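All protein chains but one are shown in place.
Moving on, here comes subunit A:
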Amino acid sequence: MFGYLGKRALHSVVSVLGLLVLVFFLTRLTGDPSYLFLPLDATPQAREAFSALHGFDQPLYIQFFNYLGDLLHLDFGESLRQNRSAMEVALEAFPQTLKLAVMAIFLAGALALVVGSLAAAKPGSLFDRFASLVSLAGASAPDFWVAIVGILVFAVSLDLLPTSGTGSAAHWIMPIGVLMLRPFGLLVQVVRGTMIGALSSPYVKTARAKGVRRQKIIFSHALRNSLLPVITVAGDLATSLVNGAVVVESVFGWPGIGKLMIDAIIQRDFAVVQSTVLVTACAIFILNIAIDILYAVLDPRIRYQTS
């Protein structure tokens, strides 16, 4: 198991390095930051001084090697906008995103397990058809649209919930609701499909021949086996929530890493962009390891292969 984890870590370091190269050069394609940070009528001399101060006057490859050198000393650069360590800015925003993502994925997963299992217990029933309809709608509705309509209905018209920002518990409801929608819809489909398969599987037949009660068959035999593909999909969705809450965070003004990233890109705050990418990449790496471990816990066949 640890040999396997070591191998995974090594692979991840390689891909994170590749990602850093890409992000470093791509952000610098967006243009010269001095046009955004200095007044429009700033003199060319002032612009040069600004560039020299932040090292933007040097050739790109020198800038890159300096950046790599600084990384080795755990120096991730300064935020131009906030005048403090870029990593500090990113790490401050990240927990906000994480809280949102964890709650959304757990709620979506739990709900999907119940709804999907009930739908699979009687395929073709009224409940099954209703669940399929709702989950399909949830999976295919674009989140920005749902978010805006949500604000219009619940905040503007009904005045039940705040439009954006943080603070009270009410502030969490809409962002989580919108974020949950897609994972919930997809997971219901996956749970339903794998449960139908599991319930007609040979080992369920064996359990029935042993005289095991139906309830125990569903939860102890079928659901346990169905969890494996569900976790794969849920892990994938969780990954996209950790780095992809950009739209929802922007619409609801949520001070998470997605909003920070998009703001930093617009403001050409290079060090912050790089730091947010690094933080989300590490988070995704840890998430993937956690999924692998969960997999091994649930499936003895995987435990056996990797030990």
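Criterion: a contact is a pair of C-beta atoms (placed from the backbone, for glycine too) under 8 Å apart; a residue touches a chain by one contact, two chains touch by 3 or more; residues count from 1.
Assume contacts and distances are computed from a predicted model.
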Name check vs UniProt for the chain missing from the figure, options "Peptide ABC transporter ATP-binding protein", "L-lactate dehydrogenase complex protein LldG", "Germination protein, Ger(X)C family" or "Cholesterol esterase", returns "Peptide ABC transporter ATP-binding protein"
Among listed residues A:44, A:59, A:167 or A:202, the absent chain is touched only by A:202
Among listed residues A:192, A:221 or A:259, the absent chain is touched only by A:221
Of the candidates A:84, A:129 or A:213, the residue in contact with the absent chain is A:213
Omitted-chain footprint on subunit A covers residues 3-4, 6-7, 200-203, 205-213, 216, 220-221, 224-225, 298-301, 304, 306
